[in-house]
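Please read through the structure below; I'll follow up with questions.
Apart from one protein chain that is not included, each protein chain of the complex appears where it belongs.
Labels run A and B following the written order; every chain starts at residue 1.
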Amino acid sequence: MEYEYILIIIGAIFVNNIVLAQFLGICPFMGVSSKVKTAVGMGGAVLFVMTLAVIVTWIIMHYVLIPFEIQYMQTIAYILVIASLVQMVEIILKKMSPALYQALGVFLPLITTNCAILGVAILVIQKEFNLLKSVIFSIGNAAGFALALIIFAGIREHMDKLNIPEGMKGIPASLVVAGILALAFMGFAGMV
Amino acid sequence: MAKKDSTFLNMTLTLLIVTALSAVALGFVYNSTKGPIKDAKAQKLKNAINIVVPGADKGEVEEFKVLSPDGREELTFYKVTHNGELKGYAVNTYSNNGFSGHISVMVGFDENGVIIDNNVLEHAETPGLGDKTSKDVSDWNSQFIGKNPAEFKLNVKKDGGDVDAITAATISSRAYCDALDRAYRGFVAFKESSDSKLVEVSDDNTLIEDNNTEVDSTSNENIGGTK
Partner (left out) sequence: MNQWKNFTKGFIKENPVFILLLGLCPTLGVTTSAINGLGMGLATTFVLLMSNTVISLIKNVIPNKVRIPSFIVIIASFVTIVDLVMAAYVPALHAQLGLFIPLIVVNCIVLGRAEAFASKNTVLSSMIDGLGMGLGFAFALTILGAVRELLGSYAIFGYKLINTDGMLVFVLAPGAFIGLAYLVAIVRRINK
């Protein structure tokens, strides 16, 4: 039984990395990751919101939507839950860690539109996970997101010192780096 | 252009109305599309069955579940008949050992357990490698046509079997064989129990008697019509 949970985590972090293999969470990925410190903060915020969101949406799906046969309200219900959660996190962060709040700036409300959160919430239903597996899956995915983000930030910090052709400066170069990272992560596929 | 004030009453009322209207609109669209969605699913299933047991699209299909010998899993079987003649059994099988996890396979057996045809239904295997298990990509799975699993060992040659694995996609090939093997074992269990007229049948049984298309109770899965 434990074996299965380890597989879920390893799968989520490395093999099917949420950013580099599933293409969820690209916008904040490109936007936030120029400093390792901010990347760590963003990763933490996503971990918290994602896990909480998955728990709440899972409960709503299984105890409200399915019993009443209104699964088609999934998108609306889910996105409202996520938006509210992010508001809450914003308020809490403002009170508890104003420094981090400032550092994340506009990216915090943007977690709402982070497809990774909604994506994972939908995926756990598709994969028919029970609540425990869903939580583990979301922790794994958030960790994978943070991992990709931190590696990327580290690379970008060095890229600033390089001589990149004018047309490729900025996003194009970042995308190529992401592509190479994705290629590297494909190597993990043999692990599971 | 004056915007409404953000008083508590206005805000609550607005949200309530917006959500209520949306819910109504969605309920309407949902009801209108419920039928076509069900039909599309049924058609997809029928097509999948027809690939592995040709004639399913013109004949009748009866769905039932079979319990495996160890009682741990249940496979969905589809009995295909046309004009009263048994065309074969399609089995919806699976394996969790694919390169990217779960793969879903449909295989058709004739009444002696010889494979009529087979195809992968759902998978997340690597394009160009593991996806060759699909007829859309290559005819790799044609090697199973006409084979009797009682003699043709459903393992890749590397594991001592008779199956030619896909080059550089041994894991996907193994998983596919695992799925076929699972289906065959289920078929054998079914044959043995039906020979003593004791077919394990699930609750969503939709027996289609003779030329009627009676569907019992609420469960759908009524595939195949007689006209």
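Here is the rule we go by: contacts are C-beta pairs under 8 Å (C-beta built on N, C-alpha and C of every residue); 3 or more make two chains touch, one makes a residue touch a chain.
Fair warning: this is a prediction, and the values are worked out from it, not measured in the lab.
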{"item": "Identified contact with the non-displayed chain, of B:Met11, B:Leu86 or B:Ala150", "value": "B:Met11"}
{"item": "Selected from A:Ile8, A:Ala21 or A:Leu85 as touching the chain missing from the view", "value": "A:Ala21"}
{"item": "Hidden-chain contact residue, picked from the options A:Val36, A:Val56 or A:Leu80", "value": "A:Leu80"}
{"item": "Absent chain, residues of chain B that touch it", "value": "1-7, 10-11, 14-15, 18-19, 22, 25-26, 29-30, 33, 35-37, 40-41, 44, 126-128"}
{"item": "Absent-chain interface as seen on chain A, which is shown", "value": "20-27, 30, 72-76, 79-80, 83, 110, 112-115, 118-119, 122-123, 126, 167-168, 171-176, 178-180, 182-183, 185-186"}
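What we mean here is this: only the chains that are shown with their structure count from here on.
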{"item": "Interchain centroid distance [CA atoms averaged], chain A/chain B, Å", "value": "32"}
{"item": "Residues of chain B defined as touching chain A within the complex", "value": "19, 22-23, 26-27, 30, 99-101, 126"}
{"item": "In the complex with chain B, residue positions of chain A that touch it", "value": "11, 15-16, 70, 72-73, 76, 189, 192"}
